[in-house]
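I'd like to ask you about the structure that follows.
A single protein chain has been omitted from the complex, and every remaining protein chain is retained in its original position.
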Amino acid sequence: MSHHIVEVKELRHTYPDGTAALNGVSFRIRHGEAVAVIGANGAGKSTLLLHLNGYLAPTSGEVRIGDFPLTRETLPEVRRTVGMVFQDPDDQLFMPTVFDDVAFGPLNLGLPPEEVESRVLDSLARVGAEHLTEKPPYRLSGGEKKRVAIATVLAMSPDILVMDEPTTGLDPFARRRLIGLLKEFRHTRIFTSHDLDMVLELCERVIVLREGVVVADGPAREIFRNEELLAACRLEKPLSMQGCPVCGNVTRQPEDIIRNRKGAVDE
Amino acid sequence: MAKIETTFLDFTYLDLLAEGETAVHRLDPRAKVLATAVFIVVVVSFGRYAVAPLVPFFLFPAVVVARGNLPAGFLARKLLFVLPFVLLVGILNPLFDRETALTLGPLAISGGWVSFFSIVLRSILTVGSALVLIATTGFTGICLALERLGVPQPFVVQLLFLYRYIFVLTEEAVRTVRARELRSCGRRGKGVGAFAPLVGTLLLRTWDRAERIHLAMLCRGFRGEFHVRRAYRFGTAETLFTLGWVGVFILFRLVNVSAILGGWITEMLQ
Partner (left out) sequence: MHMADALLSPAVGGAMWGAAAGAIAYCSRKVRSDLDNRRVPLMGVLGAFVFAAQMINFSIPGTGSSGHLGGGLLLTILLGPHAAFLVIASVLVVQALFFADGGLLALGCNIFNLGFFPAFVAYPLIYRRLVVGRSGGGREVAVTIAAAVAGLLLGALGVVLETVGSGVSALPLSTFVLMMLPIHLAIGVVEGVVTAAVVSFVRKARPEIVESVRETRPLAPFPMRPVLALFFVAALLVGGLLSRFASGNPDGLEWSIARVTGKGELTAPTGGLHGAVSSLQGKLALFPDYRFKQPPAGPKPGDARSGEAERGSGTSVAGMVGGVLTLLTALLIGFVLKRRNTSG
């Protein structure tokens, strides 16, 4: 399963206007890991994600997906392996109906019609959107759009899921539902988010970016306990790790929460 | 402002109508596109003074509205919005064409007025049939029909994209206009000076969005070809619909139904 590995070595990217967005980023993500890339606005998160599917080419450094370095030749295979869910689902859902949209990728892969159909229905079922098949995307709610956007990516059967700000703009119910969905996936998952509670719930590992450099990389709980680091990176503790606003007590230790939730998932 | 939003609501309403589940909605879009095209050509093929022979043609929109379960009042209201330009040009006909064309008892009606009424009827019929087409077929259906009928794919794809993002971008525009409205007193703040950056910013955002969409397409294996899966079938129902209506249109073109009916009535009265 070594091809589910994502490895970034000394990645640097400077935009044509001279802005240095990434200044030597390195990390290695193993198969099945769920990792969050967090950092302030402008820390380089989006630029980093755009390298993972080869939309941006590194100024220097290397990106390896699985066993391949990312090059022109490996690009189509890499794009199939790395499924990318965009922040604004309107950018991702561009076809006339949900079905057409989810079928877009499989059709481009040149799959036979029956296979396309079954993939579309499978992926929609996995995100709980079977009933939306014939709807046009502009008629969906925010949460529905997000789930369909994920289905469009699942239909490509990627090994690695990359999601940019998955929970922004969702109401609490839709957010909760999405988190539940993402927990079920066994893919290698890479998120960027400002929703640190979601990060705490979904990811064992967190990579903190500041000004294009990795300033911390480690278990989520440890990083979120380091208040000095968080303040320096314009971040804060997830709300669930902060004291109760009424009585001032931390009612449960975050470790317990995570342990409990993990237990629940494993059962 | 409010007017803009209503126009747009009408737009989404028309789009919703196309999701109806009647037999007319279920017909292959090509049948409806073809029948409507023939309808329009036949209607405009009448001479400039034709009024009565045009009237039977109301049968087509009326039947489709009924079978398609469309709201007649809404469509009629939409039609009213279209008339101004036609009226503007048409209303001059009575000024230039004063020759008496027919007499109604003591009343002499000039050719100009007759042709004016003819213009009004034509526009109601042609525009009405287009509205009925979109309300029973939907934009996507029409586009796919066009592709099947030989319209080049780049153009069709483009139409589909345009339609998809009208909803997103007009919403952005409405928000922008609302924000400007709230901070401009009367006409101030609405000059070209503020307009250019406003529209320019919208344009830049649109441009960025197009790039993100392109990226999303690349991520899903887009290599320049578009594949849309649609199982349309031009079966018996479609053939009957198309040929039936075309036959009716030709009949109405050749036989002045109004005149025959009127003849009978006056005969009976005498």
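As written, the chains take the letters A and B, and residue 1 is the first residue of each chain.
Definition applied: a contact is a pair of C-beta atoms (placed from the backbone, for glycine too) under 8 Å apart; a residue touches a chain by one contact, two chains touch by 3 or more.
Note that the structure is a prediction, hence the values are computed from the model and not measured.
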Among B:Phe11, B:Phe74 or B:Phe234, residue touching the chain not depicted: B:Phe11
Option from B:Leu16, B:Val44 or B:Leu243 whose C-beta touches the chain left out: B:Val44
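Rule of thumb we're sticking to: only the chains that are shown with their structure count from here on.
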Chain A and chain B, separation of their C-alpha mean positions in angstrom: 44
Contacting residues of chain A [partner chain B, same complex]: 50, 53, 55, 76, 79-80, 82-84, 86, 88, 90-92, 94-97, 99-100, 103-105, 107-109, 113, 116-117, 136-138, 152-153, 156
Chain A-facing residues of chain B, complex: 15, 140, 143, 160-161, 163-165, 167-168, 209, 212-213, 215-223, 225, 227-229
